[in-house]
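As you look at this complex, bear in mind that one protein chain is not there, while each of the others sits in place.
Note that the chains take the letters A, B and C in the order they are written out, and that residue 1 is the start of every chain.
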Amino acid sequence: MARRRVGLWLVGGYGGVATTITLGLATMARGLNDRTGLVTELLDFRGLPLPEPGDFVVGGHDIRRTSFEASAREFRENSGVFEPSWLEACRDELAAASARVRPAPRLGLSRAVARLADWPDAPECRTAREAVDLIAADLAAFAESESVDHLIVLNVASTEPPFSLDATHERWKSLEPRLGDPGAVALPSSSLYALAAIEAGHTYINFTPSLGASIPALLERAGSTGSLLAGKDGKTGETLMKTVLAPMFAHRNLRVQSWVGHNIFGNRDGVVLDDPTSKSSKVETKDRVVAQILGYKPSSLVTIEYIPDMGDWKTAWDHIHFQGFLGTKMTLQFTWQGCDSLLAAPLAIDLARLADVEKRRGARGPMPHLACFFKSPEGVEENDFFKQFDALLAHCRHIKES
Amino acid sequence: MARRRVGLWLVGGYGGVATTITLGLATMARGLNDRTGLVTELLDFRGLPLPEPGDFVVGGHDIRRTSFEASAREFRENSGVFEPSWLEACRDELAAASARVRPAPRLGLSRAVARLADWPDAPECRTAREAVDLIAADLAAFAESESVDHLIVLNVASTEPPFSLDATHERWKSLEPRLGDPGAVALPSSSLYALAAIEAGHTYINFTPSLGASIPALLERAGSTGSLLAGKDGKTGETLMKTVLAPMFAHRNLRVQSWVGHNIFGNRDGVVLDDPTSKSSKVETKDRVVAQILGYKPSSLVTIEYIPDMGDWKTAWDHIHFQGFLGTKMTLQFTWQGCDSLLAAPLAIDLARLADVEKRRGARGPMPHLACFFKSPEGVEENDFFKQFDALLAHCRHIKES
Amino acid sequence: MARRRVGLWLVGGYGGVATTITLGLATMARGLNDRTGLVTELLDFRGLPLPEPGDFVVGGHDIRRTSFEASAREFRENSGVFEPSWLEACRDELAAASARVRPAPRLGLSRAVARLADWPDAPECRTAREAVDLIAADLAAFAESESVDHLIVLNVASTEPPFSLDATHERWKSLEPRLGDPGAVALPSSSLYALAAIEAGHTYINFTPSLGASIPALLERAGSTGSLLAGKDGKTGETLMKTVLAPMFAHRNLRVQSWVGHNIFGNRDGVVLDDPTSKSSKVETKDRVVAQILGYKPSSLVTIEYIPDMGDWKTAWDHIHFQGFLGTKMTLQFTWQGCDSLLAAPLAIDLARLADVEKRRGARGPMPHLACFFKSPEGVEENDFFKQFDALLAHCRHIKES
Partner (left out) sequence: MARRRVGLWLVGGYGGVATTITLGLATMARGLNDRTGLVTELLDFRGLPLPEPGDFVVGGHDIRRTSFEASAREFRENSGVFEPSWLEACRDELAAASARVRPAPRLGLSRAVARLADWPDAPECRTAREAVDLIAADLAAFAESESVDHLIVLNVASTEPPFSLDATHERWKSLEPRLGDPGAVALPSSSLYALAAIEAGHTYINFTPSLGASIPALLERAGSTGSLLAGKDGKTGETLMKTVLAPMFAHRNLRVQSWVGHNIFGNRDGVVLDDPTSKSSKVETKDRVVAQILGYKPSSLVTIEYIPDMGDWKTAWDHIHFQGFLGTKMTLQFTWQGCDSLLAAPLAIDLARLADVEKRRGARGPMPHLACFFKSPEGVEENDFFKQFDALLAHCRHIKES
């Protein structure tokens, strides 16, 4: 029987997360690295028909013309990760993957992203429809030339600025005509890729806080094509900690008075977030989970700031001030020093593997059982990490038993 | 109908936890404080026949002759907690409770505890049996004079040094004859109180890492009298954090390489723990949970040191070094600044309330559903805090439904 | 010989710092507290003719009508400091001091301060000159009725928003005519008090980042009246740490790449700083010292945010990322948990004591030897705390030898 081929199309292909995914899949396929960090390698997931690292074929879109090798070298220098010997051993895989990265159509880029854009012959579009069609053509060419059994479009691009939805975004029939309108762009950049994936029935996973498929009209459209959907915003570090610690305070009936979280980091995402309009969507997601878990809103503060010399090392300091018995005020502080892309990449691979399991069993639409991977899980109110994880395990048990 | 009277007998009656329990019950009964910190006040526990703060009547044993008021004032000065106005408002309750504290029989005190002992006419015993009988007489007098419906003996005394068990501790019939032996003491101090409680069918809860009822012969004895039992070692701070964070690392397949925890504090328990023989049992409990949750043993280190000026403020610094994807080493550090007795007291009250619920429904023996309250839950392998909490909720639902 | 009477006029009289100064002087005069925290009690200062706590008589201006007792009680509740017994013992002194606090003339209050203003019959002014004359009248009445030998006006009010200086602020002769102009206010609030002090030859000390006397025209005016001047912005916590640690990095030739400092606190100053326009002057001062000491500008970030439940406990987290030998990146983090008013008050008393020493020896004008007390010392380039302290000691030796 032919080996399964899972296409993984990376939107933001040369970014830190995408580069780590590509290099990580290659080194795992070659047995150069173990699988620490992959949730799907836990005992609980044994028995599921998960694709292996070597079953994935990577492609993508980016706004900068470079290569996975160059991107990995730059990452190594700034952040002190990746063994030089891996780059050498996987040179061929990286080159092949680089050849499958296409220029992102230029439309509706945020100011911050536009400053970084650097691919001379990237196609310029006048309308959302034009952009979606260009993206769709790239996806179709990739799926065909690589004979993929299942194509997953994964958004790992930088966060886009907030985008105002209006009534026309509520229904597909009101949105569709606007797509061809050359005036105000009808959709944010992330949603163009989501729509291209959805219209072709591909799977769409949004690892960022950008809108992506989270628009009623697009969800409606996905209903008709049967695309698998998951999102949004990978829960990698500080927010993971929040959704782990907030339940502890809740279960002990300790009253959180304030939760302050300051994040600093220095990767290219940071350059984008340094633009205040891009930052707001990120901060909002990070701030909401605590109140949802506690059932009341403590004072809170979240900042996320770009400090270039930090590289990919996202360092978070959280200060939690809480009242215990007899009104006694106490404090918990933590410092999280995590390499952000190295935390994100294995979760993205987990999502792709679990999405492929769903695809093989003929599932369609949103995948709420994947909530534990996201800061802002689509259609799921539960933010308690352990309840989310239990739900994932229950789903997997259900699959194995059926 | 007459109001229920629950007797709460505090072993270590004038210690920080006992004083906080006594003052806390009094201020809550008077409505001077809300019930933050009491787990049993969460919505999930509504509908259970829980005794109210005013339903408890407090007594106890101590090795130092003093009073709850003096103890509370000293605590206030050293640790900056307790409003002076509460002491004034509850002066009568505190005095009444002080009148119910009896001198601890002197037998088999550890060196560290013996140094602190200060109750001139405390009875001296030659054998374990003598001590147990003296304790039993005090319990009986209290139960009678206060007309208690249910007597709960709660160990909140300082940690005792490790005690070597031998074959005679395996069976009641081999242990019983040794109790009268005036030579080597047959039982550690904490177990004398446990045995007195067990023989009279009272409930025994061990909030400390001392042995208490955790001896096969005593468990066997409890089997015949029907005593309710729970223990051991209240999970208040750093260890609570460990049993909350270790599951996060496990579920994300992040490999913990080392977990270092340093604790400093300055209350009277600390004087006792400063004696190396007393400290070892405490450290062992704190160290074990992580390996049990992870399923492998990372490098680890736990210290707990007495720094007098810290008062009751137990400060813990934990440094967790873990490997993520592609072998990348990352770090989580936390600092916990908790007032230890104020964290312990509400949990002890919760345990007493939940034990009373069991008593009313005629339950007997160990109460494994209370595991989430303990560092080292008797007869329960599970240390994951959230799984323990789920088990408690399931038990409560079961009661309410039956 | 009559005892010396030093008048200490507190601008922002009922604020946390002012209340701590007033209560602190009273408790020290009564011997209820030792003198920890007073720099002038170090051995190096022995032999100087320093006024004793009981030599001070306190008055002041505020925008809220309350009392030192009420203010101290509120402070106690929010921040857990001050023994109730002190308030009782010093009731008379506090009441007497409260009787000497006058309503601040209302003119040019910032939006944030205006919201807090609450003194019904506070005089409204139309021009800066009117306000200065009202303030001067209050100072004169205080000086006379209390027979003070030396009057020190100390600014411990909340930080005011940035104020744009123009050419007319360069020279007294161009500024003076504008003072009577009923249009745009010629001076920020802090400078009205400074001018009133200067015109009467009193001493003016600015413990805040507000402008105060730091305006060329006012300095010129002080030159003719001989007022002693010191400022600005007391160096109490995080900035003190910066001026202590930055020299260490410099002397070890370790290259600081970024210095991030996040501050949270919850006193009334915070309400004012929560207004972005008020915050900017504070942040700027805190940020500058590191670059001045290092001789180059690392990436830097300073935030200061109002978190109500923190009370007066200013908590700062600083993350310093530095390069050592062979480009190796290392990290120092610190968390400072200080009670801000309790750190500020003794320094303010030190400044008043040292200013009185200068007054007695007939000195006039700026006091650059006091630089170690300030974040932004007037007319002094040196920010290295130890060099500043050495300069203070050298000055004191000079006085003692002359």
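Convention: contacts are C-beta pairs under 8 Å (C-beta built on N, C-alpha and C of every residue); 3 or more make two chains touch, one makes a residue touch a chain.
Being a predicted model, the structure only gives us computed values, none of them experimental.
Enquirer: Would you indicate which residue among C:G37, C:G201, C:G226 or C:P368 is in contact with the undisplayed chain?
Expert: Selected residue, touching the omitted chain: C:G37.
Enquirer: Using the document's definition of touch, tell me which of B:E41, B:E146, B:E305 or B:D390 contacts the absent chain.
Expert: B:E305
Enquirer: Pick out the residues on subunit B that sit against the missing chain.
Expert: The missing chain touches subunit B at positions 80, 257-258, 260, 262, 264, 299, 301, 303, 305, 307-310, 315, 317, 319, 321, 329, 331, 333, 335, 337.
Enquirer: Go through subunit C and note every residue touching the omitted chain.
Expert: The missing chain touches subunit C at positions 20, 23-24, 27, 33-39, 41-42, 81-82, 86, 240-241, 244-245, 247-248, 250-255, 323-328, 330-339, 342-343, 345-346, 372, 385-386, 389.
Enquirer: Can you list where subunit A touches the absent chain?
Expert: Touching the chain left out of view, subunit A contributes residues 80, 84, 335.
Throughout what follows, only the chains that are shown with their structure count from here on.
Enquirer: What chains do subunit A and subunit B have as common neighbours?
Expert: Touches both subunit A and subunit B: C.
Enquirer: Using Cα averages as centroids, what's the distance between subunit A and subunit B in whole Å?
Expert: Between these chains, centre-to-centre, one finds 45 Å.
Enquirer: Taking each chain's centre as the mean of its CA atoms, how far is subunit A from subunit C in angstrom?
Expert: So the centroids are 49 Å from each other.
Enquirer: Which positions in subunit C touch two or more other chains at once?
Expert: Within subunit C, residues 80, 335 contact more than one other chain.
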